[in-house]
Structures are given as C-alpha cells and as structure tokens.
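Reading through the structure tokens given below for one structure.
Every protein chain but one is kept in place in this view of the complex.
Moving on, here comes chain A:
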Amino acid sequence: AVLGCQIGVEMSYIPGQPVTAVVQRVEIHKLRQGENLILGFSIGGGIDQDPSQNPFSEDKTDKGIYVTRVSEGGPAEIAGLQIGDKIMQVNGWDMTMVTHDQARKRLTKRSEEVVRLLVTRQSLQKAVQQSMLS
C-alpha cells in the first residue's frame, strides 16, 4: 500500500508493513509508433525477479519496479522520468507488489493513451529531508 505524499519518513521496506515514501507525479503521453504505443523507457524488477541484481535500489531486498533506462527524447524523458526511479503506482494500480510481466501489462494497455505514474527517487527523499532540517 502507498500512503501518498507523506514526508519525513525514510523509505524502507518492511514486509507486511505499509510503505511510506515521497512521490512525484509523472504524466506520460504515449507516442504512437506504427501499431504500438510506446512510453520510451525500460523497467526492471518485480516480485518474480532477483532483487539483489538491482543497481538502483537502496535496499537490496526491494522487489519493486525500477526504471532502468530512459530513451533520449522519448515521452518518458519529456515527462520528467529519470533513470533509477521506482514506480509506485500506474494510473492508480499498485506497482510495489507485482510481477515483472504484470507491471509491463499495466504500463502498455492499448486503451490508455496517458499514464500517470507515481514515482519515487533517492534525490526526492534527500531534498525533502534537507528542506525539513533547514
């Protein structure tokens, strides 16, 4: 479960406990390329994957979905998605406890032209903490 924009809490993953994180809204308009709608980034991770291989996660037991690559000039880059972001929600659907394939499916629904993501990143957390301290 994700509790919106709560600040001041470290992002940590305790199994069974609700996750709290600082999130940013990213709205991506899909680009039509031939028959497909593309978003212009790659994802990695999932509950069926090996979390220790994830280069972007702080906690190596985190099985969430991370952005591993953002293509140049693509819709994701334009919308402000950055490499290493953890995707928490897509259009209201949770992405913290999904398999890799489920995550892919939720992002590539043919009926949706716009996806609204809730993403979190290290720098966000630090920025908020700094602003709190100062």
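Rule of thumb we're sticking to: a contact is a pair of C-beta atoms (placed from the backbone, for glycine too) under 8 Å apart; a residue touches a chain by one contact, two chains touch by 3 or more; residues count from 1.
The criterion applied here is as follows: contacts and distances are computed from a predicted model.
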{"item": "UniProt protein name of the chain not shown, from \"Sorting nexin\", \"Beta-hexosaminidase\", \"Vang-like protein\" or \"Gamma-secretase subunit APH-1\"", "value": "\"Vang-like protein\""}
{"item": "On chain A, residues whose C-beta touches the chain left out of the figure", "value": "38-39, 41-45, 48-50, 53-54, 68-69, 71, 100, 104, 107-108"}
